[in-house]
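Every protein chain of the complex appears in place save one, which is left out.
Letters are used for the chains, namely A and B, taken in the order the chains are written, and counting of residues starts over at 1 for each.
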Amino acid sequence: MSAGHHHPIYRPADTPVHRLPPQCKLVAVVAFAVCVVATPRERFWAFAVHALLLAAVAVAARVPAGAIARRMVIEVPFVLFALAIPVIGTGERVQVLGMSLSLPGLWAAWNILAKATLGVAASILLAATTEPRMMLLGAERLRLPRLLVQIATFMLRYLDVILDQMRRMRVARESRGFVARDLRQAPVLAKSAGALFIRAYERGERVHLAMLSRGYTGEMPTIRDISASGRDWGTAAILPCLAAATALLAWSTT
Amino acid sequence: MHVPDGFFDVPVSVGAGVFAAAGVAVCLRGARRELDDRTAPMAGLVAAFVFAAQMLNFPVAAGTSGHLLGGALAAILVGPYTAVLCVAVVLLVQGFFFADGGLTALGVNITLMAIVTSVVGWAVFRLVTRTGPRGRGTLVAASFLAALVSVPAAALVFTVLFWLGGTAPIDLGTVAAAMGGVHVLIGLGEGLITALTVSSVLAVRPDLVYGARGTAAPLVLRTAEGEVEVGGRPAEAPPAGIGLRPVLAGGVIVAVLLAGVVSFYASSAPDGLEKVASDKGLSAQEKPHAAEDAPLAGYSVKGLSDQRLSGGLAGVAGVALTVAAGGGVFYAVRRRRRLTGGVTPAGAP
């Protein structure tokens, strides 16, 4: 239950990772995440290799470890969940520091922690090196339904506008002495949410009018396009290929 | 609830991904039908609203706070197809742009939070508005029940997925109880905020509420030549504040049926390890659950030998209690507001 974190992670820079076409990076990161999830949890060394691969990307992209660590906070609720698994888990039990813990539970906790952490780190690296706009162009290039990409484009364009309105409403509430203490204050918050919806909806209608006024007929024109060369794909493939090799090796030594 | 990587094995992640993709594809077509060339800007703006609304924290109890999932709310405000698209886009953006939620778990996340909440929420909403008397009270009550049921419904589907391909050795009963318990509470908050939000939109721009379509007065055009009627429905019955109890009853029946059926299947195959343990007489080694003696512990009712049946019954009982409690709170709030005079003052935040 993490509330939306809306501060963009993108860190402008000019590195080989930043320069890679977005569609290559998207495929590479998703493939990497799949390889990580498919790695057997008993092979500790394989996860160390995955982590090293990501570290290498971070160095190449000049994304400092601190920046990644700060964004990792998003994972905290699941760390807590993972820590609870050995306690409530079933199966054979072992004594650790006087506590009776489930052995399969410990494995499961390690499994979730390791994979979730690697997955989050990979996503952070993607978002840190890819401008949001480029990410959308990459998604379109990858044949994601155009309508879906357009919805995301409009959403990102107006997110700040709407969050701004929300902030102003909060200031207005608080400057009149409002404090949300318990559910009795819910009607006030809900009224803000209702007003926010109406404003968002009406803006949607006006935006549509503005689009019509400039000749929109239901199809967004393709104005920018990014092509990727074989070399780009080759470069982007390094990460998932190494991760896949690691996962395969881990399986074969089981 | 944003599930990270590593929670589910590869087959379930891929399966949920395929399901989510199919669901989103259906909704893309549906939304196109409803919104036509307005789909992209309208759904984009509503998605931004859902994103913002999810940041609206509301205090639940004892210092904890919850926030909206927004699936049911979006379904009531803009229709189920557009709602699924909006929430799915929010999840995609959170996953790729904000590193929130695992990329391999996107299918699971979209299935749970976009598809299940919107579809269940909409189904409950439709059922209640169809069976209840017409009027704003019914719409608001239906919104409450829709949102309330949508959250534990998502939690139940999570439990089913976990049973299919979870990577942690927790028995299904524990997961169901934990997820169910927490999400029933969250559902109450979700229901309350959703109902009040829908109510405040109804007060100002009833025409914007998708779920309230067909309840508006007839339209008349006035031109220089005179008045021209352009059709529309006959005026509805005066807003009824009385029909709350039958409406609640209808909602309870839906919720109970839903929970019963899902729980019935959820517990149809007990967790492998647990089964082995009980077969071999090793159950004694298991750590007792804290609330073992509570009547609904582990989601199975004491004194019933058939595990599927008892699991189903426990689910029914759990949701019935929830709905009753939720209905009570809602009824009290409504009464209080009626007593203090203003139904919902129009406008201003």
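The criterion applied here is as follows: a contact is a pair of C-beta atoms (placed from the backbone, for glycine too) under 8 Å apart; a residue touches a chain by one contact, two chains touch by 3 or more.
Following the convention adopted for this analysis, contacts and distances are computed from a predicted model.
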item	value
Name of the absent chain as recorded in UniProt (options "TerD family protein", "Dipeptidase", "ABC transporter ATP-binding protein" or "TAT-variant-translocated molybdopterin oxidoreductase")	"ABC transporter ATP-binding protein"
Residue among A:Leu156, A:Met169, A:Ala228 or A:Ala247 touching the omitted chain	A:Leu156
Absent-chain contact - pick from A:Gln95, A:Ser175 or A:Ser213	A:Ser213
For chain A, residues in touch with the removed chain	132-133, 136, 153-154, 156-158, 160-161, 203, 206-207, 209-217, 221-224
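Following the convention adopted for this analysis, only the chains that are shown with their structure count from here on.
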item	value
Distance between the centres, which are taken as Cα means, of chain B and chain A, whole angstrom	24
Complex contacts: residues of chain B adjacent to chain A	1-2, 4-7, 9-10, 13, 24-25, 28, 31-32, 36-49, 51-61, 66-68, 77-78, 85-86, 88-90, 92-100, 102-104, 167-171, 174, 186, 189, 192-193, 195-201, 203-205, 208, 271, 273-274, 277, 285-287, 329, 333, 337, 344, 347-349
List of chain A residues in touch with chain B within their complex	1-6, 8-9, 26, 29-30, 33-34, 36-38, 41, 71, 74-75, 78, 85, 88-91, 93, 100, 102, 104-105, 108-109, 111-116, 118-120, 122-124, 126-127, 132, 135, 145, 147-148, 150-159, 161-163, 166, 169, 172-173, 180-183, 185-187, 189-198, 200-201, 203-205, 207-208, 211, 216-218, 220
